[in-house]
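Sharing a structure with you now.
The complex appears here minus one protein chain, its other protein chains still in place.
By written order: A and B. Residues from 1 in each chain.
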Amino acid sequence: MSVGLFIPCYIDQFYPDVGIATLELLEQFGVKVDFPEGQTCCGQPMTNAGCVDDARPLAHRFLHLFKAYDYVVAPSASCVAMVRHHYESHLGNHPDYESLKVKTYELCEFLVEVLKVETLDLSFPYRVGLHESCHGLRELRMGQSSELVGTAFSKSRQLLELIDGLEITTLKRPDECCGFGGTFAVNQEAVSCMMGLDRVADHEQADTQVLTATDMSCLMHLDGLIRRQKKPIHVMHIAQILAGRKPAEVTA
Amino acid sequence: MSSRDDILVQLRHSTPEEEAYPDLNESWTTYPDQIVKFQESVAGVGGHAVRLDSGVDLTETITRMEVYQATKKVASCSTHTRIENVSLDNISDPHALEDLDLFIADGSIGVAENGAIWLTDEKIPHRVALFITQHLILTVESRCIVHNMHEAYQQIATVRPGFGIFISGPSKTADIEQSLVTGAHGARSLTVFILD
Partner (left out) sequence: MTTKSHDHAAKAKQFISNPEKAHWHDEALWFIREKRDKQVHSLPEWERLRELASQIKAHTISKLGSYLVAFEEQATALGAQVHWAKDGEEHNRIVHGILKNHGVQRVVKSKSMLTEECHLNPYLEKQGIEVVDTDLGERIVQLRHEPPSHIVLPAIHIKKEEVGELFHEHLGTDQGATDPDYLTEAARHHLREKFMEADAGITGVNFAIAETGGIVICTNEGNADLGVSLPKLHIACMGLEKLIPRMEDLSIFIRLLARSATGQPITTYTSHFHGPIADGELHIVLLDNGRSALRLNRAFSEALNCIRCGACMNTCPVYRRSGGHSYSATVPGPIGSVLNPVQDAGTYHSLPFACSLCGSCTDVCPVKIPLHHQLLALRNHIRLKGHLAWGKKMTMTLAAGVLGSPFLFRFFGALARRVLKTFPGLMNNRFNTWGKQRDLPTPPVTSFASWYKKNRRGDGA
């Protein structure tokens, strides 16, 4: 199988190690990964700001770059949600869009559903707080959101549970939004930061040592708050944990 | 053109495609013992459910209640007990029920899932008695207790002009800092007698 790797714009520029960890992780499973040059952004910032037209060329670029691969994998639930749910108005009539929707995966989804990972030869003796990102949970349905009635499941949790010594902490509010929300983080700064600080406080009471998620956007916001507050919580993207990094090696 | 005409024209214009009416026949939650569940549900909503064995006199049971002993004015529209010193039949203005302490009426259906009792005002000359009374007693026959609202509505099939109500527990509010207070405007207490 050929896998095209999509690295979100802000990860490419500000958190390249998350991309490197993703690549190394997939290679560990023997996957042939290619990073097509010329990729930039999925168009989420524009769409979220109401400038849907500005996202159109980015959607077309994405399709053009990735349509030839068997799978497209990204370490970002929100970007994948954009491609699968919000490209309709840009690419709806395009013959390759249907297959793009079906073959674009967030990293944990890919590991669980396609690679069917059932063991991980890893040790991570830390108390890990799992932040279930809203896009992952309520768009991609990578887990059961607490609002819905049904069997509980979570693909990211499932993978973390395979790791030796890793203890997932218990939060008071298991899946409340961190408050990043894109431009919301700046346009509604007061609410955004109160939401984020409340998440941090929840992790503190849960005794979280390492905070992780499938989305670096959430983590960038939470990490910014944690560092300003000088809290002793390390922030790591789930790709970094799964790829075998340790907290001390990761400088956010 | 009246507003009615304007609105109906707007509603008929460019009608969205008609969506099908769904089939509501599904299997809904039932309980191993709907009478026990009903009692639990009544308690859960702040009421008090008592199962009376057949042969036990309802009037006698009521007279021994603390709530009855404190009352001055009691009225009954129940066929199971005529205990009363105020008769709704003899009243023409419902305002006269302002000082009603205790009112007794019969429910025709009990719903296990939520402790609700269905009754109509067929036998109640002034429906306000249900709300203006300080304390309320309702009866329901044990064979009339159903599992859920689907079963209840199936029975409320023939609708007659008038008034029907599900009452679940006493009047309540949590409008002051989410503290639950019983007896907001309506009955301060609800006692349900389940009759065999």
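Quick note on the criterion: a residue touches a chain if its C-beta (ideal position, glycine included) is under 8 Å from a C-beta of that chain, and two chains touch if they have at least 3 such contacts.
Just so you know, these numbers come straight off a predicted model, no measurement behind them.
Looking at B:35, B:102, B:145 or B:187, the residue that reaches the missing chain in the full complex is B:187. In the complete complex, the hidden chain is touched by one of A:51, A:68 or A:102, namely A:51. Which of B:17, B:53, B:66 or B:89 touches the hidden chain is settled by the complete complex: it is B:17. By the touch criterion stated above, the residues of chain A touching the omitted chain are 7, 9, 11-17, 19-20, 23, 27, 32-35, 37-41, 43, 45-52, 54-55, 57-58, 61, 86, 134, 137-139, 145-150, 173, 176-177, 179-198, 220-221, 223-225, 227-228, 251-252. Against the chain not displayed here, chain B makes contact via residues 2-4, 6-8, 10-22, 24, 26, 28-29, 41, 44-45, 94-95, 98, 111, 113-116, 126-128, 130-132, 148-150, 152-154, 156-157, 159-179, 181, 183-187.
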